[in-house]
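Complex shown without one protein chain; remaining protein chains in place.
Order as written gives the chain letters A and B; numbering starts at 1 within each chain.
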Amino acid sequence: MKPARTSTGLRAWLEDRYQLEPLFQFLSHKEVPIGAHSMVWYFLGGATLFFFAIQIATGILLLMYYQAGEATSYESIRYITTKVPFGWLIRSIHCWSAHLMIVSLVIHMFSVLVLKAYRPPRELTWVSGYLLFAISLGFGFSGYLLPWNELAYFATVVGTDSVKSVPLVGEWILEVLRGGPDVSIATLYRFFALHVVILPLAAIALIGSHLLFVQRQGMALPVGSTKAPPGMPFFPSFAVRDLLLWLGCLLVLLSLAVFVPYGPGLPGVDWELGVKADPLMPAYPGIKPEWYFLWVYQLLKEFPPHLLGLEGPQLCLLLVSVLMVFWAAIPWLDKSARNNRPSPMFTDLAFAAAYFLLFLTLKAWDIGAPEGAHDEAAALITARWSAWAVLAVAAVFSAFRAIRHGHHYYILSLAAVLHAFGHGILGFSYLVAGASTAAIALGLALAGGFFSSTASAERNG
Amino acid sequence: MNAVPRKLVAAVAVVLWSVLAPVSPARADEGEAISTVSEALTALIASKDDAGRPVLTEETREQLAALPTRVKSLLDDAVANEMITSAEHIATILGAGFNSDKLEIVLSDNCFLCHTDYESQGPDQLFSLDPAAQESPLHLNLRNYASDVHLRDGISCAGCHGGDPHEDMGHDFPPSWPTSQKRRTEDRSWIPEFCGGCHADAAVMQRLAPKLPTDQLSKFRTSRHGLVLMDGKDSRAAQCLSCHGVHGILSPSNPLSSTHPTNVAATCGTCHSDAEVMKGFVLADGTPVPTDQVEEYRGSVHDRALMERGDLAAATCNDCHGGHTSASAESGVASYACRSCHAANAMLFDGSNHKDAFDKHGWSECVTCHGNHDISKTSDSMLDPSKSKLCVSCHDKFSTPEKECSATAEKFFLKIASMSAAAEQAEHEIERLAKRGLDVEPMEAGLERLGDALKRSRSTIHAFDRDRFAEIAGEGDAVAAEMAGFIDTAREDYKTRRLELYGSILMIGLLMLLIYIRLRAWERDNGRPGA
Partner (left out) sequence: MIGDYTRRSFLDGLLGVATLGWIGSVLYPVLSYLKPPPPPVRSGPVRLSPSATERIEREAFTIVSAAGKRILVFRDGDRNLRALDARCTHEGCTVQYVPKESVVWCACHNARFDEQGRVISGPPPRPLGRYIVKKDGAGNVFVHQESA
């Protein structure tokens, strides 16, 4: 460690006015623990932040030409992509970066879950991250409509329609969201305001606090350790590595934008402009929301019209809300981790959640089904393919966990896999398979609970 | 969890509604309208069945309340005259789906009033709402009348069957009405003249439907159908009702009508596809009339234009064979029919040296090469000397097989094939370029022009003249060249994009490498480990 240099020049000038020395001191002493777990996980938040910055920059550029309006939205986007120099590049980067931001955000969230980085005193970091995730989904949903093309129009009709099953206030939310009873140009104006003013303000405020929390508290230590392991200096070692990663991300973005300008063409990951929206056109089969909403979309489909005295969509949204609240409350619910003890159940929960989401998403993607088929038979084929895929992924992950990390708690992920197996391969309905595997998992958890809780404390990390 | 607030909201809504509702204009209007109805009708409306339930459904009563005052007073009159004596009777009349104008006709027409009353009519003389009634000749479906073109003009039962619909009962049939059972069911030859009584009378039609022609009867007399029916007294021949229907006749512009273009083939087919009906009829050359025309027509280029694209101008049976003038298509007739739409091709053919040869042999101009009922989309391969025997089949037999002719056909074929390939390739290329995010707008416009030139080149073939063909095809070549230019520019654009990308990748890669080296140097100097 070198002693603090005597301040000269600009630094002194600033120091005289703003007394920044403590900040510089803090940054020069800040360290990031190394060797605790793979360093990769520490960079995901930074990557997400980079994609967000790209969104802001390209978003501002798009705003220079975009004109919201019935006769201009579609046309101006078309103009940007065909006539404005590098307009295609800006739009393509904006779209790719949006999707990659969600991808890195999801991986970031799962890594925090597996590493138990939400332990006290970092509960609010988790919650602010959780809210940022919700805001990102809002960005995606509102931005999707802005080109005012057919696909976006119908996806928005379907997407906003589901809120009407919220009891009591559903209709009200629906009208506020749409700016009228139906999706119209009024909806586009609202989504535009949401996308370029409201959500960015909220996101920047939340990112500010999220970063402040991380800077104040530093990176989380591995579960069980109380002493900080040797670290690398935040500045320049960590920060410059972050910078290298960002440059790498930029490289990937540019290549994708040039070679795959309209996305890989999977349902929900495709932004070819297509045909202008026409509210009087009939809908066509195969309308899908963006990929990160596909699991809710599919779950809504799995519910029958009426169940347990409620409407199917209502029950489904109730279930989703419960899961969401549960997810936000994980730092308080995970008692073992709160006490800095290994918490294999929540580790397994992360994997179970991943399998659950993967199964629904694959089903919604119609994998394995013949081209253009949307009937019952195609749904069965898709369910079988999706189940095999989930089984394969789970097998690989579980083997990795068992061999590399010595994990031994698999009840929840087993339940998720059994669910996929029961529905996709044995042919039970989604809900029946879900309910029975939930019961089995509960039984197993109760039976094995006391003996695994003592055993696991010794090995798992 | 929401049961309590929900109930609360419901209760508040009910209270609000009961306070606000009486002063709302809709409610006031309804109250006033009901007050004009007579007591007798009010009693009928309110009547209940044996089980104590109201006879009229809630829906019917709402429908009743919404009727205009003039219709209500007609209903009142009918009740006062005891034409309507039961609530069931009201339900039957309202259930047919008449709008208020038609209800006005129905309610002032005693034919309808009596023949819809279960109490006074036997099942044979009854209009009913029973769906089965549609099939029975004696037992008529009231709903059909709601859309009948004649009822719209105020012509109801008495218009054909005679009598005075304002009299209580009994009526005389008009003089031309068949008196014998035979004429009613077996000898149908009286029908055209009966319909013609109005439809051929300019004075009547001027008053009722001035846009309609009045020459159907005179045309029909000269048609194949007319000759067989009226001169030959063979009632298998089609008359008015065979195509237009009887009760519940719809205008040909109504898509449900049997004479709407999309239904014409099926309507003609009811007889012409039935070997039993067509037995014994022969063509001019003595061969039996075939019964596979409709089957052949299905899937033809005209049928697909009509049924799949909804182009109501596309040819169906009557466009070539005539409707009221129906005649079998002698070969000459067929090409005149083709000419009415495919005029340019016909004119080109007229100027060609084929014209005289075809005339000499008495061949049909179009049908000889293109066929008739099963005419399919014209294919360039018709010209291909290696695949098609179309030209050779006549040239070998009737003309010395001239090398010149084959060479011309081949020239046409090769040129059109190359243009068509160019268009196809351009389309494919445009799709690829669009996928790569390039601006394809000018190319799409060019493709359309190329398609147009191709279409005109194909059409020019009918002149069988190399120079004329070359002129039109030359335009296509020019457009194709222009397109190729656009495509090259776009490809260049894409190449530039990639080059710029590689440049950026190199730049970023270099920067990353240098930063990394610099970082490691700092870390070495300061004795700090990296990851």
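By our rule, a residue touches a chain if its C-beta (ideal position, glycine included) is under 8 Å from a C-beta of that chain, and two chains touch if they have at least 3 such contacts.
Treat the numbers as computed from the prediction; the structure is a model and nothing was measured.
All shown chains touched by the missing chain in the whole complex, by label: A, B. Contact with the chain not shown here comes from a single listed residue; of B:Asp452, B:Glu471 or B:Asp488, that residue is B:Asp452.
The chain omitted from view is touched by exactly one of A:Ile90, A:Val214 or A:Ala364, namely A:Ile90. Contact between subunit A and the absent chain runs through residues 61, 64-65, 83-87, 89-90. Contact residues of subunit B toward the unshown chain are 311-314, 339-345, 441-442, 444-445, 448-449, 451-452, 455-456, 459, 503-504, 507-508, 510-511, 514-515, 517-518, 521.
Here is the rule we use: only the chains that are shown with their structure count from here on.
Subunit A and subunit B have Cα centroids separated by 51 Å.
By the touch criterion given at the top, residues 2, 34, 39, 81-83, 88, 92, 167-168, 230, 232-233, 236-237, 240-241, 243-244, 247-248, 250-251, 254-255, 258, 261-262, 272 of subunit A touch subunit B in their complex. Residues of subunit B touching subunit A in their complex: 1-2, 5-6, 9, 435-439, 441, 497-498, 501, 504-505, 508-509, 511-512, 515-516, 519, 522-523, 526, 528-531.
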